[in-house]
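The complex appears here without one of its protein chains, the remainder shown in place.
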Amino acid sequence: MEKKDKDKDKGYNRRSFINNGVRLALGVSVVGTAAFTLQRSASGKDYVWQIDPFKCTQCGRCATECVKAESAVKCVHAYALCGYCDLCGGYFKPGAKLQTGAENQLCPTAAIQRKFIEEPYFEYIIDEELCIGCAKCVKGCSAFGNGSLHLQIRHDLCLNCNQCSIATNCPSDAISRVPASEPYIIKGNFTTEEES
Amino acid sequence: MLKKIPNLALILILFALLTGSFLQAQQRFPKPEFDTGYVQPDPTTPEPRAMALEYFDVLVLLAVLSLASWLAVKKRSRRGLLWLSVFSLIYFGFYRDGCICSIGAIQNVALSIFDPGYAISITALLFFILPLLFALFFGRTFCAAACPLGAIQDLVVINPVSIPSWIRKTLGFIPVIYLALSVLFAATGSDFIICRYDPFVGIFRMDGPFLMIFLGITFLLLGMFYARPYCRVFCPYGVLLSWMSKFSKWHLSITPSECIKCKLCKDSCPFDAIEVPVEQAYRTPEVSRKNLKRFILYIGLIPVLILLGGWIGSKSHIFLSRVHPDVYLAELMISQPELKEDEENLDIQAFLESGDTFEQLVDQAAVIREKFRKGSLVMGGFIGLALGITLMNQVVFRRREDYEPHKGDCFSCGRCMDYCPIDSQKSKGESQKLNVESLKLKVENQKSVKSKG
Partner (left out) sequence: MKKRGLTIVILVILTVIIGVIVVDFLNNRPDRRGENPYALEVDQYKVVDPELISHKETRNFDLGLLIASDMSLYDRALYVSGNSSLVVIPLDGRPATMHEILPRATCLEVDQGNIFVGFSTYVAKYSHEGELLQEWPHLGESTVITNLAIKEDKVFVADAGNRRIVIFNREGEQEGEFEGKAESEAGHGFIIPSANFDLAVNSFGELWVVNTGKHALENYSDDGRMRGYWDKASFDIDGFMGCCNPARITVMEDGSFVTSEKGIVRIKIYDQSGELISVVAPPALFKKERSANEEGKAPEVCVDENGVVYALDFDRDVIRVFEPIESE
């Protein structure tokens, strides 16, 4: 009985010694990984996902690929760039002749409101409740207008996924992490190369 | 007739001027001015969730982990752990939408190690290391009460069946492969597969793509009979936790003092994580010798397995590298050049519009493939090593006399503790010993009564 206990103790001691050693090693490697990561890319910054409207090619996946059933991507209007055109390429279906009926609207959900400002200027306002981020109007606006309509990830809706599911699927690599302090890339805020 | 103007000098001058002219920012076209004095509105920019709240998340995690460890190791309260896990489910799951989570953070860490351009957020890093450190001392208390994925599965355990050990062990190897692949894909910047196939975020968000919801529901249904299926067959973070936990200092124990081998707890663990004492019969000298032989064989096998794994890994790097969209696109465009004309192929069209040349894409793909070549080699070796160690662990060397949780597999859920008859005995010291003896008797009696009846 006594001997057995002793044996057990010995075994126990050896085991606990190994255990302690391995634990130390594991602990060091975890903390070491963390430290390495930190010094490699130390940043108190946080990142959020955003679309670079200058890269986006309006492929329509923003409407379908977001993990949310209703995409966190919405169309944003950079009013400062807009020509306030009567015949808006982002609002009307090609070929439609200035009738504002829903059937003449480009937007599949009729999410764009047209507001008369003064002869002959109209303002186009996106109803984000309705917009599904399909970029159809964006395409129309950049094709025929000034490109003032563009897509942005709306951070009140976005879940800030670890990996944005649209980003993995975006054919133009337009979505990337941006510092949370500047979470938007609004077109009108930029001085862009002047169109000739 | 095609006429080229430039001679070389001209090109050079033009080039110099061109680079200069790009630098000067051009004025944007002025806004329209309205006679009525109307001023255009500015687009709204709703702010993302404040960073301070993310630090708060870390604090919550820390608090939950500490509490869980205390509940599991010291307080020994299954009920406490249960309620804590419900809290975590609500907070990290339903309130925080299942993001950020420690499991996915593996990928952030991997990416930030291999891609200097990516800066990991402190929150993600802490989410990654805190549970591991806790596991190193207290076992997988993260799984017990802090992980929302674990919690939701734990709640649906109804009628768990015990699965033959060899199947369990085989299935248990899948997470290792999953871990290796997800690290490989994350490190090469290809994809975050853990996040993509996280089965429960869809449920946490009550919204999501069909596949996500489908997987979530399937896992929950399965979980009624096969407890914690995601944890046991998929969770890559569980692999790391289990390594840590194996060497934990103060792991939860089934009995508060001394095991009386009453076997009452034997079937209490829904995860088959309780190890039974090694019977005396198995500890005969010849068995020991046989074990030793097997042990040595397996040890010798490890380098072979590593080499084999590495070889298979590097053989499959071409296949694996296709996961990266750039590599895939480059291959696609080489093998099917006619797709360039296909207006419907958005990815190729988008690439053509991007202004990059095909050669750039191919170069890029080659760089990525090279990363994959090295990565797959290491990954294969790692899988081989893990396989070797698993085999090696099959050989029972250690005498086990008590019923104990398998430190690697145990989720520290605390269920078994309630089954131990000793737990109800609050007495300490000498009287305890007596009690143990009497208990033993009592249990024996019960058993004999049972077997008679």
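Observations, loosely collected:
Per-chain residue numbering starts at 1, and chain names A and B are given in the order in which the chains are listed.
By definition in this document, a contact is a pair of C-beta atoms (placed from the backbone, for glycine too) under 8 Å apart; a residue touches a chain by one contact, two chains touch by 3 or more.
From a predicted model like this one, the values you see are computed outputs, not experimental measurements.
When the full complex is examined, the chain removed from view is found to touch A, B.
Contact with the undisplayed chain is limited, among B:F219, B:F271, B:Y298 or B:F372, to B:F219.
When the missing chain is restored to the complex, the residue among A:L106, A:I126 or A:I175 that touches it is A:L106. Within the complete assembly, B:P325 is the residue of B:G104, B:G208, B:P325 or B:P405 that touches the hidden chain. In the complete complex, the hidden chain is touched by one of B:S314, B:N345 or B:S412, namely B:N345.
Panel shows chain A; residues 54-61, 63-64, 82-89, 94-95, 97, 106, 108, 119-120, 134-136, 139-140, 142-147, 169, 171, 194-196 of it touch the chain omitted from the view. By the touch criterion stated above, the residues of chain B touching the omitted chain are 1-6, 10-11, 13-15, 17-18, 20-21, 24, 26-27, 29-30, 32, 161-164, 167, 171, 174, 193, 196-197, 211, 214-215, 218-219, 221-222, 225-226, 229, 233, 323, 325, 328-329, 332, 336, 339, 344-348, 352-355.
We take it that only the chains that are shown with their structure count from here on.
Here chain A touches chain B in the complex through residues 8, 11, 15, 19-20, 22-23, 26-27, 30-31, 33-34, 36-38, 40-48, 55, 57, 59-61, 67-70, 76-84, 117-118, 121, 123, 146, 154-156, 158-163, 165, 168, 171-173, 177, 180, 183-184, 186, 188, 190-195, going by the rule given at the top.
The touching residues of chain B, when paired with chain A in their complex, are 25-29, 31-32, 34-36, 38, 40-43, 45-49, 51, 54, 97, 99-101, 104-105, 107-109, 112-113, 116, 118-125, 128-129, 132-133, 136, 191-192, 195-196, 201-202, 205, 207-209, 212, 243-244, 247-249, 325, 346-347, 349-351, 353-354, 398-399.
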